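Take a look at the following structure, please.
Heads up, one of the protein chains got dropped from this complex, but the rest are sitting where they should.
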Amino acid sequence: MSCVLKATDLGVSFGGLKAVEGFEIEIGENQLMGLIGPNGAGKTTVFNLLTGVYQPTQGDIQVDGKSILGKKPYEISQCGISRTFQNIRLFKQMSVLDNIKVAYNQNMKYSLAGGIFRLGGYWREEAQVEEKAHQLLEIFHMDHLADHVAENLPYGQQRKLEIARALAAQPKVLLLDEPAAGMNPTETQELMETIATIREKFNISILLIEHDMGLVMGICERIVVLDYGKILAAGTPDEIANNSKVITAYLGQQEEAAC
Amino acid sequence: MNSSQQKKQKIFSWAVNLGAVILLYAVLLFLIGNGTLKRYEQGILMTICINIILAVSLNLTTGFLGQLALGHAGFMSVGAYTAALFSKSIPMADGPLKFLAALLLGGLMAAVFGILIGVPALRLKGDYLAIITLGLGEIIRVVIENLKFTGGAQGLRSIPKLAKLPMVFWITVCIVAVLFALIRSRHGRAIIAIREDEIAAEASGIHTTYYKIMAFTFAAFLAGIAGGIYAHYLGILGASTFDFNRSIEIVVIVVLGGMGSFTGSILAAVVLTLLPEALQRFSDYRMLLYSIALIGMMIFKPSGLLGTYEFSLTRLLRRIASPFTGRYSSGEGKREKLRQTEEAKG
Partner (left out) sequence: MDLIKQLINGIQVGSIYALVALGYTMVYGIVKLINFAHGDFIMVGGYVALTVIPVLVSAGLSPWLCIIVAILFCALLGMATERVAYKPLRGAPKISVLITAIGVSLFLQNLFMLIFSPNPKPFPNFLDYPPLALGENFQISFVTLLTILLSLIIMVGLQFFIQKTKMGKSMRAVSEDPGAAQLMGINVNRTISVTFAIGSGLAAVASVLYCSAYPLVEPTMGSVLGLRAFIAAVFGGIGMIPGAMVGGLLMGVVESLTKAYISSQMSDAVVYGILILVLLVKPTGLFGKNVREKV
């Protein structure tokens, strides 16, 4: 299995505080991987490093064997890494359809003048994108909401729209930051199915931050556990579930538990 | 909806709008012809056109891109002085061609300043951006006031009065049309996405810096054109006209009309140019009323008169026609959608 996203010895420090240190990950094609850890362990920081929001102070990140170090977030998106955010970041006042179309922008070619004077493939590209956006929304069962303003969608739909928008950027790797946060069990179940579907349909790799252990253990093939910015353990769900270090990190030490 | 259908619909809407503009133009020519619009009234209409261009261009940066810039008058002055110096010094017969060349040059020079200022300034956001654009606008004014070739504090005189209302009318129409087309293209979506959430836009592959500078520069270009028209309409220029207060007046038009609505800017530009003329007896109170309107608007309706809503002639026509054709009017369509959303939420 070839490796799509690879991070080696990744780390960042903010004014002396090492938020993440020695982080390693290898995500293979079409692999679904989980990133877990207690609050403040540095999970979102890892996402911010991978997507260029923060510049790492050490280590390297490669997509398909090419380093993406020093690239801006928009360039990294064009390299094939797409993400969602922990606290949903939609283009609130834009329609659902336009939210998706924004992410297609990077694959559209017509120029500024073409846009103003409706030349150079404006009609063709706009029509294509319109159709692709509708198809994408169809997969999420949201096509009937296409003309709604994003802000007015219920919470669960907003989460789904954010995933759809990330997919519209046509990524190789999709990073999902707590996609099930704030969802009830039914919605979470539905989301798990959606994640499984998109992984198959788009043949992409997924890295998932999640607190819902059921969700992570249920669908991930490999799990990386982060604690205090360092990797505590990595392995299959079974290995992680029986790893004593992980149990300590999550439940506290046994002596303490005994008292 | 497929491409050709979409195209047809858009062409229909263009035809409607073009028809309306030509009608407006015909009325204008008629009124000038029969002497209803004398020089004074034509001057007001000219000012309206200038204010429309200034407001829609500032709306691109402030309303659509979401970056509050307080130095628009600075770009206007660069355009005005460049255009004026050009038409004063170039040995070319006075006429529309010279006028257009002067405007283009003024716009381009303002755009150059737009890039020079935008590249460093747009690294900042919110309050800081407002202050830095304010500062740069004032620097432009101070420098112009102290340069020899701009006439210093005395300003420029005897600029050929090349600005004729019919021409300026069409320039304004073209600028508004271009902005509408821009905002409804992929570039426009990118610009609005930056206003909505810059981090998410960047993560969605939008080169935010490029689009910010592009929109800012484009707005500067248009402000330069407005300045050029102003110079060739008045025939004299003084740097103190383009101070901080002029910038604020443009901001007031944009804010009252609605940040993110070109039609709102046009409406506000018309009203706020006519109002002081109509209330000339109260001219002392003009700025006082402006300031109260500004504060009241922010407290009670921060999105301005139209918010991000765009008035559409096509939609109006459809709505008028709908009782006869039996089709959904867009208003009903919207209510229907709203109901669906409510259900989905519930």
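So that you can tell them apart, the chains are marked A and B in the order they are listed, and the count of residues begins at 1 in each.
Going forward, a contact is a pair of C-beta atoms (placed from the backbone, for glycine too) under 8 Å apart; a residue touches a chain by one contact, two chains touch by 3 or more.
If you're wondering where the values come from, they're calculated on a predicted model, not measured in any experiment.
Note on the undisplayed chain: of the listed residues B:23, B:174 or B:288, the one touching it is B:288. From the options B:19, B:95, B:126 or B:166, the residue with contact to the chain not on display is B:126. Checked against the hidden chain, the listed residues A:85, A:104, A:122 or A:140 yield one contact partner: A:85.
Although one chain is not shown, part of subunit B still touches it, namely residues 62, 66, 68, 120, 123-124, 126-128, 130-132, 134-136, 138-139, 142-143, 145-146, 199, 244, 248, 251, 255, 259, 284-285, 287-288, 290-292, 294-295, 298-299, 302.
One rule holds for everything that comes next: only the chains that are shown with their structure count from here on.
Separating the centre of subunit A from that of subunit B, both taken as means of CA atoms, is a distance of 39 Å.
Subunit B meets subunit A in the complex at residues 1-3, 6-7, 178, 181-182, 185-190, 192-193, 196-197, 199-208, 214, 260, 308, 337, 340-341, 344-345. Contacts from subunit A toward subunit B in the complex involve residues 51, 53, 72-74, 77-78, 82-83, 85, 89-94, 98, 101-106, 108, 110, 112, 114-118, 122-127, 129-130, 144-145, 147-148, 152-154, 157, 165-166, 168-169.
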